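A single protein chain has been omitted; all remaining protein chains appear in their positions.
Then we have subunit A:
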Amino acid sequence: MTTLLETRNLTAFYGDFQALFGVDITVGQGETVALIGSNGAGKSTFLRTLTGLLPAKGQDIRFEGQNIAGWAADRIHKAGIAMVPEGRRLFASLTVEENLLIGASGKRAGPWSLEKVYEIFPDLIAKKNNPGTALSGGQQQMVAIGRALMSNPTLLLCDEISLGLAPKVIKDIYEAVPLIREGGTSILVVEQDVGQAMAVADRVYCFMEGRVTLSGKPADLTKHQIAAAYFGAKNEGEAA
């Protein structure tokens, strides 16, 4: 498999506080990769560093062979990395359809269009002229995903897309993942729900305290390994 994204020894800081310590992650073309880990493990920081929202100058982030570290957010977006941010962050004064259209600002060639987004999220058709923020949490999440897809990204980053949603709604949203993969888009999801992540991903990385503590294919990982990587070795017995 060709490598799409590769970080080598990635670090991140919030002022003096170091949030990432030498993170190496690769995502292959067409692959779905999940980052799991508890709150504050560094998963979201990793995404923020990738998308240019945190300074990354001088680091090594290879995307399609180019080092994108230190690029401005809009340039990274244009290169083909789109983000579904935590908490959806829809534009409050735009309608559903306008929110989707703004996603096409730095549009690249590809299969995604308004029609295609409505195809995978038919719930949105009836709501397309409503303000984005007048929707249910699940529907807002669909708009946020659709908005990111509208730019025809090569890599879709999803930050905690199941957070605060009912299980039924989470299931609906994750049902779209195979449809998104069909278009050739690679997906990197950050997920606290380990079961959900294991079900959808080709490979998972487990984060703890700013480091990758475990990685591999879901089928190859045991519950014990995951618990140890997720909670730390000291709590291994307790978690299992």
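Assume contacts are C-beta pairs under 8 Å (C-beta built on N, C-alpha and C of every residue); 3 or more make two chains touch, one makes a residue touch a chain; residues count from 1.
Just so we're on the same page, contacts and distances are computed from a predicted model.
S.K.: If you look up the hidden chain in UniProt, what protein name do you find among "Peptide/nickel transport system permease protein", "NADH-quinone oxidoreductase subunit L", "Probable glycine dehydrogenase (decarboxylating) subunit 2" or "Amino acid/amide ABC transporter membrane protein 2 (HAAT family)"?
M.R.: So the chain that does not appear here would be "Amino acid/amide ABC transporter membrane protein 2 (HAAT family)", according to UniProt.
S.K.: Looking beyond the chains shown, say which of A:Leu53, A:Ile125 or A:Leu214 touches the absent one.
M.R.: For the chain that is not drawn, the touching residue is A:Leu53.
S.K.: Among the options A:Lys43, A:His77 or A:Lys127, which residue touches the chain absent from this view?
M.R.: Touches the omitted chain: A:His77.
S.K.: May I ask which residue of A:Ile102, A:Ile125 or A:Leu214 touches the chain that does not appear here?
M.R.: A:Ile102
S.K.: Any idea which of A:Met1, A:Ala92, A:Ala166 or A:Ala199 touches the chain not displayed?
M.R.: Once the missing chain is taken into account, the touching residue is A:Ala92.
S.K.: Quick one: which of A:Ser44, A:Gln59 or A:Ser151 touches the chain that's been left out?
M.R.: For the chain that is not drawn, the touching residue is A:Ser151.
S.K.: Mind listing the subunit A residues that contact the chain we can't see here?
M.R.: On the side of subunit A, residues 51, 53, 72-74, 77-78, 82-83, 85, 89, 91-94, 98, 101-107, 109, 114, 147-148, 151 touch the unshown chain.
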